[in-house]
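Inspection log for the structure reproduced underneath, given as structure tokens.
For this depiction, one protein chain was excluded, whereas all remaining protein chains were kept in their positions.
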């Protein structure tokens, strides 16, 4: 079940990466690379920073296959993907929850401090998009208006609180994912944004 | 022989990096860094992802020396480098072939799957240019119009086909390099490009 969600999330992230790259008029190779880094970039940065090498996708080809499928789906259905927007958004949201959990797990496995584990979870879920935006020459969207990353951090805090209270593992995982997924859905529905910070206030500010 | 080609390729990549940076009005330090990452960036990303640390250029100073020579050549001859374009392009093409082979080798040495090895070969040959373009604030050129990376992938496939048929090692290396070099020369001569993909088709598309 968990693995199936991971796979669906990877495919959804690859699809969204491919769509972004096609909007930038990239060639098929460029689109594939952007799809690839969007899907596995976060986990790759995490693995490199904790020294878990060769990084994940080099040891399990399932990721490569799922990204390739996501890539071709984006190519073939690019005209009709607007109609599939809701399904895509749901997969992407599932990916957000699952990827955060995977990042948390990797940190716990090597006894890192909860704060660092939460950073690893957030990184796993969000940094693929950061690398995608850098390669597309944009300021990363999650630094500007999406509360995306904030949701992962809240999910991480919920995870460690429940864990402290010795909640059973299944419940722990399920609750954390559900919290992340529900907040994301609400954030999009009710248009929750973080305000931007500005250095200089207006004269009468 | 192989090492000599590696060295020539490194110098050519450094030279091309330095020229790109000079077009961006960077200072001498910036130009050197761009020359450096263009030359060893691909191998560095590869080494980091497979956990081969300290990364290659830290363990063999030849790379640092060759990059420094390439950098000074670019500085001194920058007015006349247009006349040397053909030689430079040939060195660069040799670099492409040799760097791909080195990447393939590193992957095989730690028993990674052929697909991953081909990714490592392509990365070694192409990601120096990607980092160069990111540092220069451009969308990486190989994502937009160059078939550069595609050639490395073809070279990698040829390599593993020949290897499966138990071709002798010398022949294997030579054939792979020649395939890469010849396709590159033809691609430039006949102006082969990949078409760009666009997300939205025109109304009557």
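Order of writing sets the labels: A and B. Residues in every chain begin at 1.
We adopt the following convention: a contact is a pair of C-beta atoms (placed from the backbone, for glycine too) under 8 Å apart; a residue touches a chain by one contact, two chains touch by 3 or more.
All values reported here derive from a predicted model rather than from experimental measurement.
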Return the single residue from B:5, B:21 or B:118 that touches the missing chain.
B:21
Quickly run down the residues of subunit B that touch the omitted chain.
19, 21-31, 33-34, 44, 48, 51, 53-55, 58, 61, 64, 75, 78-79, 134-137
Positions on subunit A contacted by the hidden chain, ascending
48-51, 110, 112-113, 115-116, 130, 134, 137-140, 142-145, 147, 149-150, 193-201, 205
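Going forward, only the chains that are shown with their structure count from here on.
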Could you please state the distance in Å, as a whole number, between where the Cα atoms of subunit A are centred and where those of subunit B are centred?
30
